Structure formats: structure tokens, C-alpha cells
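Left out: one protein chain. Kept in place: all the others.
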Amino acid sequence: MMADKAKIGVLGASGYTGSELVRLLLRHPTVELTLLTADRRAGQEMRTVFPQFAPYQLPTLVAIESVDWNAANLDLVFCALPHATTQKVIKDLIAKAPQTKVVDLSADFRLADPASYARWYGHEHHAPELQRQAVYGLVEIYRDAIRKASLVANPGCYTSCAQLPLTPLLKAKAIETDGIIIDAKSGMTGAGRSAKEEMLFSEVSEGFHAYAVGQHRHMAELDQEFSRAAGQEVIVSFTPHLLPMNRGILSTIYVRGNRGTSPEDLHAILLKFYANEPFVHVLPFGQVPQTRHVRGSNMTFIGVAKDRAPGRAIVIAALDNLVKGASGQAVQNMNLMLGYPETTGLEQVALFP
Amino acid sequence: MMADKAKIGVLGASGYTGSELVRLLLRHPTVELTLLTADRRAGQEMRTVFPQFAPYQLPTLVAIESVDWNAANLDLVFCALPHATTQKVIKDLIAKAPQTKVVDLSADFRLADPASYARWYGHEHHAPELQRQAVYGLVEIYRDAIRKASLVANPGCYTSCAQLPLTPLLKAKAIETDGIIIDAKSGMTGAGRSAKEEMLFSEVSEGFHAYAVGQHRHMAELDQEFSRAAGQEVIVSFTPHLLPMNRGILSTIYVRGNRGTSPEDLHAILLKFYANEPFVHVLPFGQVPQTRHVRGSNMTFIGVAKDRAPGRAIVIAALDNLVKGASGQAVQNMNLMLGYPETTGLEQVALFP
Amino acid sequence: MMADKAKIGVLGASGYTGSELVRLLLRHPTVELTLLTADRRAGQEMRTVFPQFAPYQLPTLVAIESVDWNAANLDLVFCALPHATTQKVIKDLIAKAPQTKVVDLSADFRLADPASYARWYGHEHHAPELQRQAVYGLVEIYRDAIRKASLVANPGCYTSCAQLPLTPLLKAKAIETDGIIIDAKSGMTGAGRSAKEEMLFSEVSEGFHAYAVGQHRHMAELDQEFSRAAGQEVIVSFTPHLLPMNRGILSTIYVRGNRGTSPEDLHAILLKFYANEPFVHVLPFGQVPQTRHVRGSNMTFIGVAKDRAPGRAIVIAALDNLVKGASGQAVQNMNLMLGYPETTGLEQVALFP
Partner (left out) sequence: MMADKAKIGVLGASGYTGSELVRLLLRHPTVELTLLTADRRAGQEMRTVFPQFAPYQLPTLVAIESVDWNAANLDLVFCALPHATTQKVIKDLIAKAPQTKVVDLSADFRLADPASYARWYGHEHHAPELQRQAVYGLVEIYRDAIRKASLVANPGCYTSCAQLPLTPLLKAKAIETDGIIIDAKSGMTGAGRSAKEEMLFSEVSEGFHAYAVGQHRHMAELDQEFSRAAGQEVIVSFTPHLLPMNRGILSTIYVRGNRGTSPEDLHAILLKFYANEPFVHVLPFGQVPQTRHVRGSNMTFIGVAKDRAPGRAIVIAALDNLVKGASGQAVQNMNLMLGYPETTGLEQVALFP
């Protein structure tokens, strides 16, 4: 019955993670979209901003400041706003509508440590008490905490694609913690929808490059999560690259087994860890994943292969940065927070070719 | 309950229309895939041929000749085989298992006239009696006949993308029947999965060209359907081109209004014709569609604009060649033939970006 | 000897036609680049704006208003500025340095008729006396006039790709002048380097669409040139589309032979017209061109095929919009204006794949 569906809002619906949320939620059987915001496009219909939604009924886009959070009476809000504005918006929202749960897709609540946040972002956090309450939203690692959370910090796409393959290995103390190298490659949608010269088709197609070499902000999140998993400080090398394609992240990760742990052992650990997970699939030993085979789905594929040098292994993970790396992960979090089966609305099979 | 689901087979599951059928049917709530064939890959798992299916349980691929049609006891078979072999396979299948319905995705049963078939394909049809029974499977035009059919000839992707915009205009006698020009552009998946030099990535990317200029076989199908719609012989100009992308067909169609019919009138005719259709969306007058906004969905977008020359209009249609242009259309046919709601399993929203 | 080389300036060097001019002129044996302007990037090195020039010595970018035209003592200037600013800049330049010749790559001097200009652009021309002197720079049609010109209006890329195949047919009165349809498709570099949302990689890749349907400004230029060629008013249908690739325009042109002129006759006319042209290649009858085979070169390929309907032909032309459609054509003009062999610096073979 319509009245029983959860009322959902998407803040920042004019960006790619916003449109991806709308795509998934339009087909989710137990929720309804009742609020869509997009400040610069306020007053417009979603079909103007994203013509793929032309056939569907959706709320008109409004500005955030025009929303009465209490009257909106939302069960859950996805916040897909840029860094910085996010903290104030969520603080205000939760103050006015404490019954509304939040999944935040920005980086604003991912770092638990205020000092770490201040160091990487150059200013004090604007909502430190919320920062403490926020649960890190990587379901496969923090499922129980997420079920009980009212504010979940959805992980970054690069970090999801590094944590899913590495966290079980670090928890098992199966790999050396120094010298881990993550060579990551992402499709362009990971850079969002801002009109920047370097993101033009003609600048991107038929070419490839690394960026933010040695200094990417996602490293703070990696440090936090890998150190938690390992029980000691872990600092990895991480180099992001941009691929001339829309969707997909692939991480090629170079590790050394700890005290005689073989590549086959690492594979066995991952296979066991993810045996019952609906959205992580570990390939047979020696096989490696391709981003195209998870496109549009909430699936992560992981492969492990033997490197030439004794004791070294290459672990490769692939996911769709807009789905498992962002909006699909966010819906997975929502399902847990609202008590729905975890896979609802996320069953779509990858679109290949 | 599992036992209540219809049993479905896909013949030719190792091609792109085959994998697209599997993608859609895996999520269809009232059918189950119980047979997958692929002669050259017989004995292999579907995950070997299409790694995106690795997380799912699917029947092992078998060779067609090893199938006992009667024992298989299928409710419906999708036939995604190459031209020529199709006729014999379906003839044999229907002879042995008359209760099994068939949706054929090849061109073999699209032409109703044996003489026309012989002229375009250079040989007599191998199953002329089936050719007579076959219903042309463009749902929006032949819905009622399809409901009662046991053999449906699924339309070609190019022809679907030309018929959906033109047939209502021809039926209404709103446009001149001579001088119609269809300039069509298709993504590469329309060419299938054969390993040919001209289909290599390096031959296709960063370039564009027309092919089969003046002589494409799809013209026979266009002639038949347009002449039926107009009630007189119609011969159009049709030029197919190949786009450096995977999915999507866009037809740019140049027409002249009949006896004072304006471009706005043409738009009104289409708007009315498709008012209640779930899979055809007519844009506001003057707006034109983009293939990316229907990618992965079963939707067709149609736009009408005024040309410079008085009385002339430009009609543009876009669809995903693998979905509405092939496998989605086939599932839509299946839903009618098996008495399911027409949109079941086809609700997926387009994947953009 | 260095001192003997012609001194060349490029105004607007930070756009794609600007960088393409620099690419070509860096290897032109009898000119040297002594001035590069780019207002928003003034003070920067070209390698910052276009890293491919990092290994080469080039003048630092300056603002146009800082240039002393007389002191600069340039032999020729390429003007690759946006519409509107162009007229004033060239008027000022020619007033101060009448010895400096100009090839203008904007649309500002292409229309000879002030009334036509005012109608299409919505304001009076700012330099009507220069407008009268300007020679239309399509070398294959206006070679002699270009040799003597001091101001040449370089043709648009779409119009070049329509005129080269059509003008000889219109001059020969071989085709009917009404009902000509030009379905044109362009790579993204034709849209320039502006940071607009609709030009982002994620908005463009894996998709295709028409734009400015029924109303593109290039039509004014087509009207002028086709009417000149035919000796009577000619109004064509012209629909531009955007391809998910960088370089290349392909025009698919639908024509009817005049009074019994066959497609083969049309082919013969083109073959003869271009027999000695270094940069136009007419393919054997029935063969059609691909954009990828002219990429990076100054070549135009033209093909003619028979349509199904009697008397109708399909003429297809392909060129690189940044070379023959812009900067290569401009260098070809420069060679004539400065008395160099026409092909100097333009011999580069197409880059395929």
C-alpha cells in the first residue's frame, strides 16, 4: 500500500550520485521519493536535468533552504552534496527532524577522528558531535552497527574498491602492512558533473593519466580503515588514475604475504570472508575481474593471482563507482537502517556489453 | 512457488542478444531459465562466456542437437541464432514440442511473403507453413495478434527504430509516402559478437561511417511494414551507420506532411498514438531524443521538430538496440504470449551516465 | 635562414583550432610563430595550456590588447577567436598594420551580404567594409581569389564537409536544388573547448544525438554558397549530430539527379572536378568514406552510391573538422596568400588507428 512506503529524500539530485539514487529508488518496492533538492536547478523538473527520467513521475526539484524538515516527515535522506555544505545541512536537518535517518555520500562524516579531519581538510569539523555518532557505511565490514545507526557515512568509491579486497587480509594479519601499493583506475563519473575543462570529452577520450599523485584526500579514509582492520598504523601507497570511460573502478593491489602466507592462502581468506555476501564475488584463484562485468550492478568482483617474486601477490578488485562505490552502497545502507532485506532494489544484473 | 514459474529456453546464449535475454530473465519474477544453448561453447558455464553472470546459478550451456524438446517441456523458447539455421531448428522444435511457444530474434520469420523472402535472401524459405503462422512482434502495432501467437518474429533493431516513429504517421496518411529518408545510426552491439577485423576496437573507436549504402536487407522488412501501414507500396531511403559506442540506435527521419499537415500535427498524432504505451515516450514538440537516455531500458524516445523547408518535418527516435531493439522487445512479446503483465521484468530505468 | 621565414601570429591559441594551428605551423618550414594570444591565459606558457607542446620553444601567451600590431610586424595572423570579438579585433589590427594578412576562423566574415548577416546574427556587422573585401576561403572553389586576398574567411567545418561534395554538382546543374538533405555528424572537438556540462565526457561518451534541429546558424553559410554555385536560391535541410569521438565530420547527403542524371554521372562529375586536387580524394563508385581514415590529415574523402529509389543518389563526405574543417584549411589559405606551395606543412598522412 502506498501509505506504507518509506518517504525518502535525495539532497543534491542533479549530480550523478543523485541521479543514480533516483534510478535505483524508482524501482525499490518499499520506498517512495518525496523530496528531491538541487539548489541551482530549483523549480525544474528532474526530466530537464536528466532526460532519462522523462517517462516517470518525480517530485519537482526544490532548494534545500526551502524545505521544512519536520513537515517533510522523511524516513530517510540521502545527502549527495558537495563537501563543506554537507555538515551544516545535516546538522540542521537532524536538529529539526530527529526521526529522519541520514545516509551521507560526501566525505564529511567518514573520518572519526576530529584531529585527522582537521589535518586533511584544513578546518575544524562543523558538527563534531554528529561526527562521533556517524557509522562508517561499508556494509560488509560494519553491518551490525549500520542497522542501528541514524547517520551513516557512505564510503568513497576508491576506498570501497581498496577496502573490500584488503580489509579481510589485514584483519587476518595475512599480509605485511608496509609496502602495500594500490594502483587505482576510475571511470570519469567518479569526478562528478562539474563543468571543468579537464573533464570535457575531448580532453578525456583516447587518453589516460594519473592525478593527485602522492596526495589524494581519500588516503585519510584508507589510513583510518586499514589501521582499524590491522590493529596498527598502516600507510599505503595509493595512486588514482582516470580512465576514458564512464563507470568502473579497478584497483590493482600489490601485497606481500606475512610469514609464509601464500597467494593461495590470501585467496582462501577472501573466499571464506565473502562466502555469504550477496554483493562481493571472489573469482577462482588466478582469475582477475574486469570493470565491464559489474557495470550498473551493486556487485564487487575480486581476484587474486601469484606475482613473480616469491611471497608476493596481486589482488584486483572491480566495482561500479556509482553503484557499489556510491549510490548502490547507500541503498544497501538504507535497507539495513529501515529494516528491509539488504538486497531489495539492488538485484539488477550488470549491463554488459 | 518455483514450480509455478514458466520454463524458458534461450537458443544461442553466447551472443549479445542471448546474454541480454539472460540478464532480463534472471530478474523476471515468473519465469525460470531451464535451457541455454550455444553450440561452440557447449559444456561450458555461462560465466565463462559472459563473466558478468559469475554470481548467478544458470544451466550449463548445451548444443542444440543434444536437446530433447519434448522432455525439456519448455513453455517458451527464445531463438537467438544466426540466419538460416533458425528455420530448421524452429521447425524441428515445433514439430516435437508443439506446446512450446517461440519468439524468434532472427530475420527468418519477419517477411510474410515467400516471394519477398526468396528475393532478398536468395533461396526458398525452409518452413513456409510456419512463415505464414508467424506474427510480426512489434507489440505497439500488433499487440492483439501477439497475445494469441505461438510463433512471433521479433523485429529488427533498425526497423523497430524506424517503425515506431513512422507507422502511426503512415496509418494516419499524414505524410507523403515517397521521399521518406531514414538516416540511421547504430551502436556496435547491433553487429553481434563475431570476431571480424572490421569490428575490432581499434577499427571502430574514434571513427564513423555508413555501410551497406543503398542495399541493406532490413529494407525488406521496412517495405513490408510501411506498405501495410500506408495501405500502398512505400519505398524509403535507408542508410545505416556505425557509431563508436556499444548500445543505442538513433533514426533521423525526414518527411513531408501530406496536404497541409504540419510538423505540429505529426507530433500530435504520435502523442495520441502512444499516450498509454509503457515503452514509448513522445517528447514535447521541438525536443529530440538522445540514445544515452534510453540505454539499458526498454524505452523508445521520439521527438518531432520543424524543418526549414515549409511542410517538412524531422522525426527522431532513439532506443537501445539490445533491449527494445531485440531482447527487451522479445520479453515484452513473451509476457503477452504467456499472459503476464506486459511490463514485467522490463521496468529497469535507463543507465545514464 | 630564420630571417626569411614569415612571421605568424595566432589569436586565440588556447582553443582547439588554435592548438591545431600551432601543431601544423611548428613543422611548417617557411614560417615562424612569433605571437600567440589567449586572454584568459595571458602570461602562461603554451605547455601549461596544452602539455603536448612541452618539448617545443613557443612564444609566451599574451593578451590581445597588449599587442602593438605595427611593432609585431606580422606577415599573417590566424584569428581563432569567438564570434563577436573577432570583428573588432580584425578591424583594429588591419587599421594599425595594413601589411598583415588575416585568415579568420570564426563565422564573422563568411557571409558577404550585410542583410543576411544581420538576420542570422541579430545585429549589424561591425566592420561592413571588411566584410565586403573578405574572400570565402574554400580553396578548391575560390583558389584564385584567395591568392590575392588580404582577409580570408575560413569556412565552417560542417559547411566544408557539405560544400566539397555538393558544390561541383550544383555548378554542373546535375542535381535538383530542392529536397537536398544533409545529415551531418561531427566529433566533439567541433564544439570547442568551453567547459559546459553537456560537453563533459560522461555526458557525451556512449551516446549520440542531433542538436539545433531545423535552425543551425551554419545554414546561412550553406545557403550563400549553394545559391552562388547553383545560380539560384537553394535551401537545404541540414541536421547536425554529435558523435562520441574527438575528430571527424561525416555528411550523408541525399540528392536527386536532374533530368536523367544518374548516380554514376554524379560520381564522374566529382571525379573530374577533383582530379588534380591534393586534398580531395574521390573514392571508386559505390565506396564510401570513414572519418577515421582522414583523422589528423588535411584530406577530404568523398563517395557516391546509388540509392534504391530511381534517380536518387547518396553522396558521403568525410574530413577532420580540426584540419580540413578548420586549421589545415587555414594553413592552405595562408600558403596561397603568402605565395608558398599549397601543400607545404600539410602533407601529414592520416593517423589510423
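Note that the chains take the letters A, B and C in the order they are written out, and that residue 1 is the start of every chain.
Everything below uses one rule, namely that contacts are C-beta pairs under 8 Å (C-beta built on N, C-alpha and C of every residue); 3 or more make two chains touch, one makes a residue touch a chain.
Please read these numbers as outputs of a predicted model, since none were measured by experiment.
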item	value
Omitted-chain contact residue, chosen from A:65, A:124 or A:307	A:307
Residue of B:107, B:245, B:269 or B:282 touching the missing chain in the full complex	B:245
Subunit B, residues in touch with the chain not shown (by the definition above)	16, 188-189, 191, 193, 195-197, 199-206, 244-246
Subunit A, residues in touch with the chain not shown (by the definition above)	178-179, 181, 183, 185, 202-203, 205-211, 213-215, 219, 235, 237-239, 241, 243-248, 250, 252, 254, 286, 288-293, 295, 305-309, 312, 314, 316, 318, 352-353
Touch list for subunit C against the chain that is not drawn	16, 19, 23, 26-27, 50-56, 189, 205-206, 246-247, 281, 283, 289-290, 292-297, 299, 301, 347-353
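Here is the rule we go by: only the chains that are shown with their structure count from here on.
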item	value
By number of C-beta contact pairs, the top two chains	B-C
Separation of subunit B from subunit C, taking each centre as the mean of its C-alpha atoms, in whole Å	40
For subunit A paired with subunit B, centre-to-centre distance based on mean C-alpha positions, whole Å	36
Whole-Å gap between the CA centroids of subunit A and subunit C	46
Subunit C residues counted as touching two or more neighbouring chains	202-203, 205-206, 244-246
